[in-house]
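Taken from a larger complex, these chains appear in their original positions, while the remainder are omitted.
Every chain is named by a letter (A, B and C) in the order it is written, and numbering of its residues begins at 1.
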Amino acid sequence: MAGSTIGTIFTVSTWGESHGKGVGAVVDGCPAGLPLSEPDIQKFLDRRKPGQNRYTTARKESDEVEILSGVFEGRTTGTPILLMVKNTDQRSRDYSEIASYYRPGHADYTFDKKFGFRDYRGGGRSSGRETIGRVAAGAIASKILAELGVTLCTYTKSIGPVAASEFDPSHIEKDPLYMADGHASEKAQAYLQECMAKKDSAGGVIECIVKGLPAGVGNPVFDKLDALLGKALFSIGAVKAVEIGDGTAVTLASGASNNDSFRCSQEGQITKATNHSGGILGGISDGSDLILRAHIKPTPSISSIQDTVNQDGENIQISIKGRHDPVIVPRAVVVVEAMTALTLADALLTGMGARMENLIKVWK
Amino acid sequence: MAGSTIGTIFTVSTWGESHGKGVGAVVDGCPAGLPLSEPDIQKFLDRRKPGQNRYTTARKESDEVEILSGVFEGRTTGTPILLMVKNTDQRSRDYSEIASYYRPGHADYTFDKKFGFRDYRGGGRSSGRETIGRVAAGAIASKILAELGVTLCTYTKSIGPVAASEFDPSHIEKDPLYMADGHASEKAQAYLQECMAKKDSAGGVIECIVKGLPAGVGNPVFDKLDALLGKALFSIGAVKAVEIGDGTAVTLASGASNNDSFRCSQEGQITKATNHSGGILGGISDGSDLILRAHIKPTPSISSIQDTVNQDGENIQISIKGRHDPVIVPRAVVVVEAMTALTLADALLTGMGARMENLIKVWK
Amino acid sequence: MAGSTIGTIFTVSTWGESHGKGVGAVVDGCPAGLPLSEPDIQKFLDRRKPGQNRYTTARKESDEVEILSGVFEGRTTGTPILLMVKNTDQRSRDYSEIASYYRPGHADYTFDKKFGFRDYRGGGRSSGRETIGRVAAGAIASKILAELGVTLCTYTKSIGPVAASEFDPSHIEKDPLYMADGHASEKAQAYLQECMAKKDSAGGVIECIVKGLPAGVGNPVFDKLDALLGKALFSIGAVKAVEIGDGTAVTLASGASNNDSFRCSQEGQITKATNHSGGILGGISDGSDLILRAHIKPTPSISSIQDTVNQDGENIQISIKGRHDPVIVPRAVVVVEAMTALTLADALLTGMGARMENLIKVWK
């Protein structure tokens, strides 16, 4: 399937390039009867829009989503939902230079090696605009999750060397970097100013916390919930590491400190005393919060001078023109949330038949 | 598919539980004409055997693989290859205790929540023995890769706080912990002695380096090569973080330092001056070494006293009996290699038709 | 995936309803480098347009296709191709009557049972307009096949009781019913006049002959080429039987008469003396012509009075208003061709790695 589709029952296929006529997604397998309208989706898209703050490009992109199918009288019909955002800015500016060489840190070279040539305008299919389809689809998945009492909180945990030390979820939405710590955010903004002055860029860490996910979601072997989430997060361009729960820190822990004890409340509710595992045991959710982190590399588009080669095999030096985000982390926050939501919605749907009693409950 | 199958063209489905009649895998989609015999596979299985050193359980498991189908006159026929390892030790010792409670850090609780009950003998399906099928299948994938000039080198990079500082690949095979640094290994062994004395356990990091992978393998969007590999590694029990290339370190780097410059040799060969990206750009291999790391949590089976609950909802204290590996990292080295090999073999097969010219080359 | 996607490597997902904003498809996995433009696709769509003759509805549908992604500088890029045909006629005429009852022979009742409600305007997702996406995608598949020397010839073999007795392929394109026998076509047209006079409708048989398909395409077991084609044809609404080669007639034949002898020409070319098998043996193409037939039921929308029930559970009588095609067979001819082409393109792509030597040919 050439890899533009994700999911087994709830499937999402994105389409579109940076400078084609539009971008979007087809969502199939969405249960019928979910209330859905364009504003539900627009709200998510607005979180990834550029120009929200001065650390992302000022380029004006309206990115208005249209639902072309699959919704009738305000509810999903169970048939494919086509989501489309038209590309408004397709002016054919001169791409001949960018077409001729390989930008370091970008997919120009690898696309040529795989496909023989590439749509070089604005990164083509490897552009960040491809994530519009993911975010739009993620908005639908989030609505499904919300109906089941599952909520996601996603935020910027660090920018370059500046890590948050506090966690105030109510701050996230108003923070220009989507951090949950206003003081850290100020330091991070100062750091980004330095990066911009040096014509350089920064990376960072995004964390997603999922509350309300029932225990029993996921699978024992290849489709472990962590494996599905790992794939989903690594499918976001620029992610170079993914952690679940304590993540890399587990290698320094001991079994005694890393194991989460089970406890039973007086009401008979089983919980864990700690949550080093990040909500997953043996590939299946354990009813605790799901905790995921994605590590994002610094934006490869920088305006300082870089060595590279052109298509004629000559070693050259380039300086990438245009305005570039010194960091993509804030815009990627909602992408991480969307990919997590898509994965969970599908895992809930594919897991419905894990027990005979459920099959009987639905069909008999 | 309940998640016991991985791959699109080259598919692997594992089956079997710790104390059932056997474990193994079905490999479908293996190209016809590959020389294959049981010793090719046994060699891989022997690398994950317990009892290879004193840090893994002395339990005698012969783990001899049988090929039941798909090979004729020493070559694969292109039809499913059934791999089986019989479980020799199925003595029905008393599991009533372990059946009654949930071991911290294990999948006992989550299996019960998903399936309603579980095969509690020796961890059942969530046992490490499930990886026998993966390793056996990985041996086949490795043979395919070898025919294309692709080789894998996998080793223990750290155990608990003891990290290797040298890299001598020739040392790996003879090291009891599969480290590439004899001095670090000695320290790690001392550290494991301490863990055992404290009835505790340790985690560690495994690195896999792939050489010879052609550029152009992988896909632009959801099935990015890193996403497929991320899923494959996270599907290994106990993996809590996965890194590609510089991994988590990229968040501290700047764009200028993290971008790998392209260089063209006098022979017209395009290479990268550095390899921070770990051999993947935009989800597609770039012809450099692929570099992956899996972070493994400490073995959850420890014999010190732990708090937990039993199935009657009582808070109890347990001490897990029997001999337990203080670390599973060395045994997981070949599992990481197998999962990487499976993923690459499938990516090479699914990617054959990326260009019309290849389709014509094969069919016309 | 809720079943709106077909294919493994070359995948097609259709979207859209009869009276939504548009209909279309996403084609993923199309090899890069295929010359493609909108007229290539329009040519196919024009073959399924209504109003081509007086036996199909005169309703004016322009059905102009737009390619929104996946093509750059006249060639496919290997990334998803979004095909869209806007629905021009969305006037919200009164559907309250049709919304209230279940039309016999239609999917109204079953959609309600599956999804809880339905988009009742013009049949919604079960409308014949859904096939626009298939035909558009089929045009792309046909171009791939043409590059490999594979061509398809599809035509109406019978309408109601009127069967063709001659086969003149050059006649098909100009025949109003897409028959290959002008005399039979005249009789069939007379028969359709009778049907219309009786406010009734007719079915028929469509045959597809594929020339130039190399031997070795398909698979031995569940994904036999005949099984894939059978699924593809049965996925067309109104198809109630599918035949390969001699089809139902084989049950009256004997082994001696039904077996096709192999013959070797002086040039060493192996062929079959006859082709009862219709080009497939053991699920794999044998190099002969592929021969398929789909049996199409009479159009269920008829204006004569019918018994049915309404949503309140009352037994009522209805007469379906509006102009209806007395037969859909001629319009379904290109749909059968499209589904065959999609299936073959995918089978050729998934079959590229059947031998190690092919893998080496492409990657080394």
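Simple rule for what comes next: a contact is a pair of C-beta atoms (placed from the backbone, for glycine too) under 8 Å apart; a residue touches a chain by one contact, two chains touch by 3 or more.
Every value quoted in this text rests on a predicted model; they were computed, and no experiment measured them.
Counting every copy of the one repeated chain, the full complex in this structure comes to 4, with 3 of them shown.
Operating definition for what follows: only the chains that are shown with their structure count from here on.
Common partners of chain A and chain B, by the touch rule above, are C. Chain centres defined as mean CA positions place A nearest to the mean of all protein CA atoms.
Each chain gets one centre point, the mean of its Cα atoms, and the points for chain A and chain B are 26 Å apart. Taking each chain's centre as the average of its CA atoms, chain A and chain C sit 38 Å apart.
Centroids of chain B and chain C (each the mean of its C-alpha atoms) stand 44 Å apart.
Counting partners per residue, chain B has 8, 214, 220, 354-355, 357 as the residues that reach two or more other chains. Listed in rising order, the residues of chain B touching chain A in the complex are 1-6, 8, 14, 102, 104-107, 109-111, 113-116, 125-126, 130, 158, 160-161, 195, 198, 200-205, 214-224, 226-235, 237, 239-248, 250-256, 258-264, 268, 270, 273, 277-278, 280-287, 295-302, 304, 306-309, 313-315, 351, 354-355, 357. Contact residues of chain C toward chain A in the complex are 1-5, 7-9, 11, 13-17, 20-24, 26, 28-30, 32-33, 66, 68-70, 72, 75, 77-82, 84, 114-119, 124-125. Remark: chain C residues 8-10, 29, 31-34, 78-79, 144, 147-149, 214, 220, 348-350, 352-364 touch chain B in the complex.
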